[in-house]
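Note that one protein chain is taken out, while the other chains of the complex remain in position.
Each chain gets a letter, A, B, C, D and E, in the order it is written, and its residues are counted from 1.
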Amino acid sequence: MHSVQHLIDIGLAEDIGSGDITTDALVDPETKGAGEIVAKEDLVLAGVDVARRVFETLDPSVVFTPAFQDGDRVETGAGVLTVSGRLRTLLKGERTALNFLQRLSGIATRVRSFADALAGRSVRLVDTRKTAPGWRVLEKYAVRIGGAHNHRMGLYDGVLIKDNHIAVCGGVREAVNRARNGASHLIKIEVEVTDPAGVREALEAGADVIMLDNMDEAGIREAVGMIQDRALVEVSGGVTRSDLTRLADLGVDIISSGALTHSARSVDLSMRIQGGGAP
Amino acid sequence: MHSVQHLIDIGLAEDIGSGDITTDALVDPETKGAGEIVAKEDLVLAGVDVARRVFETLDPSVVFTPAFQDGDRVETGAGVLTVSGRLRTLLKGERTALNFLQRLSGIATRVRSFADALAGRSVRLVDTRKTAPGWRVLEKYAVRIGGAHNHRMGLYDGVLIKDNHIAVCGGVREAVNRARNGASHLIKIEVEVTDPAGVREALEAGADVIMLDNMDEAGIREAVGMIQDRALVEVSGGVTRSDLTRLADLGVDIISSGALTHSARSVDLSMRIQGGGAP
Amino acid sequence: MHSVQHLIDIGLAEDIGSGDITTDALVDPETKGAGEIVAKEDLVLAGVDVARRVFETLDPSVVFTPAFQDGDRVETGAGVLTVSGRLRTLLKGERTALNFLQRLSGIATRVRSFADALAGRSVRLVDTRKTAPGWRVLEKYAVRIGGAHNHRMGLYDGVLIKDNHIAVCGGVREAVNRARNGASHLIKIEVEVTDPAGVREALEAGADVIMLDNMDEAGIREAVGMIQDRALVEVSGGVTRSDLTRLADLGVDIISSGALTHSARSVDLSMRIQGGGAP
Amino acid sequence: MHSVQHLIDIGLAEDIGSGDITTDALVDPETKGAGEIVAKEDLVLAGVDVARRVFETLDPSVVFTPAFQDGDRVETGAGVLTVSGRLRTLLKGERTALNFLQRLSGIATRVRSFADALAGRSVRLVDTRKTAPGWRVLEKYAVRIGGAHNHRMGLYDGVLIKDNHIAVCGGVREAVNRARNGASHLIKIEVEVTDPAGVREALEAGADVIMLDNMDEAGIREAVGMIQDRALVEVSGGVTRSDLTRLADLGVDIISSGALTHSARSVDLSMRIQGGGAP
Amino acid sequence: MHSVQHLIDIGLAEDIGSGDITTDALVDPETKGAGEIVAKEDLVLAGVDVARRVFETLDPSVVFTPAFQDGDRVETGAGVLTVSGRLRTLLKGERTALNFLQRLSGIATRVRSFADALAGRSVRLVDTRKTAPGWRVLEKYAVRIGGAHNHRMGLYDGVLIKDNHIAVCGGVREAVNRARNGASHLIKIEVEVTDPAGVREALEAGADVIMLDNMDEAGIREAVGMIQDRALVEVSGGVTRSDLTRLADLGVDIISSGALTHSARSVDLSMRIQGGGAP
Partner (left out) sequence: MHSVQHLIDIGLAEDIGSGDITTDALVDPETKGAGEIVAKEDLVLAGVDVARRVFETLDPSVVFTPAFQDGDRVETGAGVLTVSGRLRTLLKGERTALNFLQRLSGIATRVRSFADALAGRSVRLVDTRKTAPGWRVLEKYAVRIGGAHNHRMGLYDGVLIKDNHIAVCGGVREAVNRARNGASHLIKIEVEVTDPAGVREALEAGADVIMLDNMDEAGIREAVGMIQDRALVEVSGGVTRSDLTRLADLGVDIISSGALTHSARSVDLSMRIQGGGAP
């Protein structure tokens, strides 16, 4: 997870810059302290290891002790983790560690609520590429922690043929053929369609997965009937939590939702620091 | 804005990786196209120049034409900008450009709604350091575009003395003295307090700004009366949009809100691409 | 192809270092020249755009004119491309540009010879991950230019289950189930086996692709018969050019060969420079 | 060897990318294992420390135990080194470590075969700058391990005056004078010539080293006779292993060969992993 | 101090490059040694931790033992610190460590001499932004070690309005208003003036700090009388050590001097190495 360390480095650099002028002026370098990160609301935890690395990046000698692990439900008021070491390190890393935790746990918490609605069903809930630039790997990790699955990570590990692709190829069949020829034999071909005619073309072209984009319930039902087991069926487009069971009951294989990541709000966590004892 | 270019580079790299296997297989390198980014809901726009740079980073020869500029209100259905050039470039940059725009405009839209509630008053609405790591400069920019002000950018350009700092110094006066001595003469000293006793100490220590953290209305009123013009007064802690005018009426100078950034949801934008004509 | 530019930067830096002490001492900065890169043996060309970028990285004002394009067969003595501009630029970029061209064309030339042996057959010849670290994207590009296909680019865009994976999972079925659950729905599952028993287990576990590793002709024949169309069949292990048609005749879908990249020798190219005229 | 670590980082990043989706799905993070890298053919070993760093970059806690060291001859079937630790680490680093070892040992093996042909003679066998971009320091290291010497590392640590340089200076004497004036007093001046007239000019200009480029045996003999001890004599150009002793017998000081690096094929090494025990 | 590590990496890379060819050829990798850095003139020490990191960057196992700490006065001949470990490490890091120490201690020594001249007075001696690019954080650190204070670190942590700013705003009042509106409420506004009229305008505009640039003694006296306690007064412009007490007696608050950094000469330090014992 090299890219995660890189984002941690950037996050610390943009917060600390040329120095924490308050702490450097007020706190002796050798003064020790301990901090506890506490949940201020009920949440599903994600990002413990990122928080650890934030502090260890500043000072490898900190002692970091998680009380929960990623994926755990944490109730309001519970201590999530403690970190002890130089008080300067705690004060400099506090905000960045919290900023990671509150965002990743916010996504995991939202995803868990969606996933719970689908408990016991075989449909697969997946995310999209609608993530904050720089955060792709982390946000998709939080989605898995929340209990859903990932769609492709990027443009490089899955073929998804959309209307523009089809237009330049002159048809679905040609598009699928080019994709099959160009991509590795370990990559499936997904085709996005918007109506039953599109479903038929995708099937005939040999698509492995068919995405029904913004189709209504009747359309989805018709499409599922046409496709049977000849391809996986994904539904997509403005899916809300209350849509989930109804969509699942239509017999689709995959439900994708951009809102899992792009509209999760941060959960509230804070850090209580004890310190000031003699070095 | 070197760091912004760096985040763009990371965002493109994490999305494109070893290649856009769909587009590379289906679309000829020289096929041209044009794309229009369209608002799918009412919003305050932010990030036009970032979107431009996303496409120009992939190919400096694209033609980028904004129809609105940052800070403009855009209504549902309006075209925000167009970009034309190689179809491959449009398809590869689309998601990253949208991911930047939807998040930055989401913040600007939320901030504008807060700022409008305070229209005509002299109180200053400011953000916090509760931003997504890697996005500090961009999110604070979106706050300004939305119509609010920035608090310090990081730990390096303002002194904010909190309870832990005071504890290790043995008192507010000593803490302020150390900060005054250590910081540049262009930096003001802010002290965070939670009750009137704290306000008195901060005033006697010569604080330039006093932050009333999570104090109730009576406490704020008392604090404002004690402070008069001897320091700027900032209120902070769980501020919602409906609190704004009431807080302003108490005579405070500054209202800070982490929710401006950490709980803004993305607004909905999409890209319509026309392409496939002969190169 | 951001990573390619990065390798170009490294290549130029390691060759030029603190300066080309010969050229800087002997050649005036404004003296112009022209260079022609010439094939010293018959080859399949690959890397023209990389060579262009080597010179343009040193000086964007060079004029670069290819006479052939990637994939073309070039005969001994033919001029491959010309570049003109400051003589200093030509002399500083010459070796790095040639080092890229000779290696990439070496791979393309070797691959073409393998691919030609399979002309007219439907079997897919693919590479492996046995590439020079730092060169993955470039070497796999040269393989495509030579006329073969790519296997997965790395560990991130395809599942390949080997004996160690199976051992820790306690069986092929469990391994395939875990992979199916963990990977995106756009990723196929390939299982490596060494005998017919393995083939049967892989089939029952629902593998999408079965790799027959170092199996003899009889074994391959038996495996192909068992698998029919229920999975793709890949053969691998010490494949030489003379094995190709025989393997193809056994009815396999994919033949993979590490030697396409790791044992290609560089082809011979040199640069003839004309220069020294007045600035 | 900062640049080597950089190449290792790139090599791991391009192979692992956003994650080893097979291993992450199938292998528990705490499962331990051990791997042994084995020679599949007779070879001269080079790159042990690079292989060590590949694994340690992924996880500093691995235990790495070499059975041979760089420069040792290793016979088919022998275990070269073992590494133990988390099974995930072994599986993620395996291919990159092997890719380094097989290429560097390939060069060392080829060089050793050339060097052995010159055993007991005082002539110095040297490499060239015909190396894979990014690999200069490593390939030149493998040459030394194989038993030959390095020519200059790049354009910065030696003066080599070629025909283009001479042309722009208007003569060898002027070229050598400019080089002597421009370069540090610790750098020798080498002049490349193609015939006896060139040798004479180089001698008169005061060259420290004279490179006889693609001259035939008679020409070399004549040149050696002219030069005596007034300069070092280097021969260059398409040197094969069978040419070596003949060239050495002509009395030259240095024989340079690009084929030592650019046409070495990788040697065959593989990794046997034992693992799956309880964490 | 991430940027400091980056400068150390650059410093080592530019000195060692592709290798220390002397040491690598002559000294066995396992030979141990010890080095002592000695003051060759009286100095105020600065940079001990940077020197430590230089050696630890090369090899984390060195043992580094300072005899003095930053800010200490060291007399000619005294040993400043010792470092022991592999002799190769000592020889490779020696020059870079000394280059850091001699420059930073040079600045600290010069600053101390200025600061001593102001001992017992309340005036604040500050530096400027006239530092060697790449060294801003380090040189400003050496200034503090020497006993003076820092002016703003860069353009981002303080407002300083100069004549060009005023010209484009159409007046001081407008310039100050724009700055007050644009900058965080923790940033003070400084205005540079050159005569009493400027002082009056700055006062009326509400400047927090007024810089008297290159004003003579009479002008400074008049300005101080006008300003009283309504703003801080800074004097600037060609200040020499002999000017200090006279300026302080005029009642100014701050004296700034670019010469503290840009004209400090390096102090003389050398390293004595003992080594060569058996590994």
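Assume a residue touches a chain if its C-beta (ideal position, glycine included) is under 8 Å from a C-beta of that chain, and two chains touch if they have at least 3 such contacts.
Since we're looking at a predicted model, the values are computed, not measured.
Peer 1: The complex has one chain that is not drawn here; which of the drawn chains does it touch?
Peer 2: A, B, C, D, E
Peer 1: Using the touch definition from the top, which of E:73, E:165 or E:200 touches the missing chain?
Peer 2: Looking across E:73, E:165 or E:200, the contact with the absent chain belongs to E:165.
Peer 1: Which of these touches the unseen chain: D:52, D:188 or D:241?
Peer 2: Considering all chains, including the one not shown, the answer is D:188.
Peer 1: So one chain is hidden, and I want to know which residue out of D:88, D:103, D:151 or D:178 touches that hidden chain in the complete assembly.
Peer 2: Among D:88, D:103, D:151 or D:178, only D:151 touches the chain that is not shown.
Peer 1: Could you please point out the chain E residues that touch the chain left off the display?
Peer 2: Touching the chain left out of view, chain E contributes residues 3, 6-8, 10-12, 14-28, 31, 33, 87, 91-92, 95-96, 98-100, 102-103, 129-137, 153-161, 164-165, 167-169, 175, 178-179, 181-184, 187, 262-263, 265-266, 273, 275-276.
Peer 1: Using the document's contact rule, name the residues of chain B that touch the chain not shown here.
Peer 2: 1-3, 136-137, 153-154, 156-157
Peer 1: Considering the whole complex, not just the chains shown, which residues of chain C touch the missing one?
Peer 2: Output for chain C: 9, 12-13, 17-19.
FYI, only the chains that are shown with their structure count from here on.
Peer 1: Between chain C and chain A, is it the same set of residue numbers doing the touching on each side, over half shared, or a different set?
Peer 2: Same residues, largely: of all residue numbers at this interface, over half are found in both copies.
Peer 1: Consider the two chain pairs D-E and B-D; indicate the one with the greater count of contacting C-beta pairs.
Peer 2: Comparing B-D with D-E, the pair joined by more C-beta contacts is D-E.
Peer 1: Which whole number of Å gives the spacing of the CA centres of chain A and chain E?
Peer 2: Here the centre of chain E sits 45 Å away from the centre of chain A.
Peer 1: Could you state the distance in Å from the CA-based centre of chain C to that of chain E?
Peer 2: 52
Peer 1: What parts of chain C, by residue number, touch at least two of the other chains?
Peer 2: 14, 17-18, 136-137, 153-154, 156-160, 181, 184, 187
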